[in-house]
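With one protein chain removed, the remaining protein chains of the complex are shown where they sit.
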Amino acid sequence: MSQPVLEVRDLKVEFVSPRADRPPLQTLRGVSLDIAAGEILGLVGESGAGKSLTGAAVLGLLAGGGRISGGEIRFSGQRIDRLPEAEIRVLRGSRIGAVFQDPMTALDPLMTVGEQLVETIRTHRRLSRRQARDHAASLLDSVGVPAAARRLSQYPHQFSGGMRQRVVLALAMAGEPDLLIADEPTTALDVSVQAQVLALFRELCDARGTAVMLVTHDMGVVAEICDRVGVMYAGRIVEIGSVDDVLERPAHPYTEGLLRSIPALDAPREPRLWQIPGAMPRPAAVPEGCAYHPRCPRAQEICRRGNTPLLGVSMRDVACHFPNRSWSSTVSIGRSSAAEARP
Amino acid sequence: MSSLDASAARKSRPGPAALVVAFLRSEIMQDLRRDKLAMIAAIVTLALVLIALLAPLIAPFDPYDLRQVDLLDSMLPPAWAEGGQAKYLLGTDDQGRDLLSTLLLGLRLSLVVALASVTLSMAVGVSIGLIAGFLRGPLDAIVMRIADIQLSFPALLIAFLADGIARAALPHHVVAEMSVVVIVCSIALAGWVQYARTIRGVTLVECDKDYVQAARLSGTSTLKIALKHVLPNVAGPSLVLATVQIATAIVTESTLSYLGVGVPATEPSLGTLVRIGNDYLFSGSWWVAVFPGLTLVAIVFATNLLGDWLRDATNPRLG
Partner (left out) sequence: MTVEPQDPGPGSMLVVEGLSKSFQQGTPLFRRLAGKAPIVHAVDDVSLTIARGETLALVGESGCGKSTFARTVMGLERPSAGIIRFDSQPLAPSVSDRPAKLRRSMQMIFQDPYTSLNGRWRVRDIVAEPIREGQGDLSQSAINEQVGELLVKVGLSQDDLAKYPHQFSGGQRQRIAIARAIATAPAFLVCDEPTSALDVSVQAQILNLMCELREQSEGLTSLFISHNLAAVRHFADRVGVMYLGRLVEVAPAQELFEAPQHPYTQMLLAAVPGKRRGQGKAGIQGELPNPLAPPTGCAFNPRCPLAVDRCRSERPVLAASRLKPARSVACHVATVSSV
């Protein structure tokens, strides 16, 4: 098997409090994942679970006192978690792209879209202005902006929300990155526009073999375009595997509960939705043992102490002592590739 | 239920000692302790305010008491300089008043005028800002255009004008008696715009929040919404602004006094002292101007730094 584009091993991130008397806040408590070329990995979880933080850590964009306190991040085999700021910035501009929820964070309101695209293209490729402009037009065209050549001379505010996000995608793709980190890229968009932008993601990823980390809170988005999915809870990945496995045959009780609590458009209407009691703990109050045990119906004594290992359960990893194996007769049990790669 | 009430009451009404401890341990005090410059500014401000409050007790002489003043002692240099007398530590002014005592009482007067005018302009400005932000419409437009026009003139000019008009309009003996009131009002008139504009902006933002809509649905009257819902939420920004404005008020008062339209020369403020000293600066009597000037710089600098720090510390976007 070829080397993954991104390898994250036991990544820990903590936030140093500005007040000296408070201990640093552990927000990522050991995250491991791989993304192969051409693969879209979805990272889902509730706000505060650490999914955006994982993306920010890979991008070297931890803000507000955050720092990597353990583990490693490898990009094409090369460690990037200890790179100096200048080098990670070069990497970020070229081989690792980023798309965020608010397109205006990536766009300069005072420059035309064409100028921004040309500038990005020319930092990566030796092209004349005219060639770069032609390339920019074809990029805009490829992300589905109509009348691309004409719209190059327009400013970001002249684009609608969905079109703006397409421009950001074109900008991120201009460097022909190997890895794209997309943090809630369609959350601010209307559902009909979201569908179009998601389809575009899938298309670009398939056409260029880009590896994508898609951070989202929407299981529907994951089902729509992801190949694999990691479910995060309180700073850890509790379950990671193929979308079909995880969404249709969830093994971790949190994944199970989460999926059951989402009303479906095609399931019969029940008088009540399934609900998980309680709420996810804040980083400062993560309980000992498995972080999910106070809300878990299957919790036993063993769940209340020690670390819960990531077990390989039928082509996926699950951090649970009592994963749901009821469907395991149909699928062979074995450790997934990510688990094997771990030392 | 009764035990619940009691515990709630305990929680809501801690004793004064507990309040002081809570304040010293609070986030904002921690913040202050980390910022050395702000800490020094706070200490200087506190010290100067304490000195000003205790001025009548500390001052070796009563400069307002003409019987204690001897013209023969006029323009004596500080005690350590040649020709200085030990009882006049910082020397004397042109009328033979002890400079240290005059300075202490002048500092008190300057601070009182600044505090009073800032309080007055805050009361006026916050009320106008709240009303304008709440009612919007034509009243808001008119008030804010007036504010814009006033803002295009220097605050000092406004205070100068107001002071001049008051002096011209009021009978002479009233002006003499009420000179401090006149100057407080003049400075307040120059300062209300800042509050009105800031508070109007914050009020507009707060009024668009759904808790105000929920209160309307509950049937809460507009006045009650303004006072109980919105005012507590705009109190923070106004207090921060007030701290910043104190330095401006002190400078305005001193400038007016320096120009001779402020408080009467018989009860000199820091600005008056600088003006008097200025006349003698080139005859070698530097002390009359320099000591009040230094005090002025210290208090303005300290309150300014403190105000800036408070503004940053209470701004969640920066903090």
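For clarity, chains are labelled A and B in written order, and residue numbers in each chain start from 1.
As a working rule, contacts are C-beta pairs under 8 Å (C-beta built on N, C-alpha and C of every residue); 3 or more make two chains touch, one makes a residue touch a chain.
Just so you know, these numbers come straight off a predicted model, no measurement behind them.
Only one of A:Ile68, A:Ala149 or A:Ile276 touches the chain withheld from this view, namely A:Ile276. The residue from A:Pro4, A:Pro156, A:Pro177 or A:Gly257 that touches the chain not shown here is A:Gly257. Checked against the hidden chain, the listed residues A:Gln26, A:Ser52, A:Gln116 or A:Gln194 yield one contact partner: A:Gln194. For chain B, the residues in touch with the chain missing from this view are 1-2, 4-5, 7-8, 11-12, 141, 209-211, 213-220, 222, 229, 232-233.
Remark: the residues of chain A touching the chain excluded from display are 46-47, 160-163, 190-196, 198-199, 202, 217-221, 223-225, 257-258, 261-265, 269-276, 279-280.
In this text, only the chains that are shown with their structure count from here on.
Centre to centre, using the average C-alpha position, chain A and chain B are separated by 53 Å.
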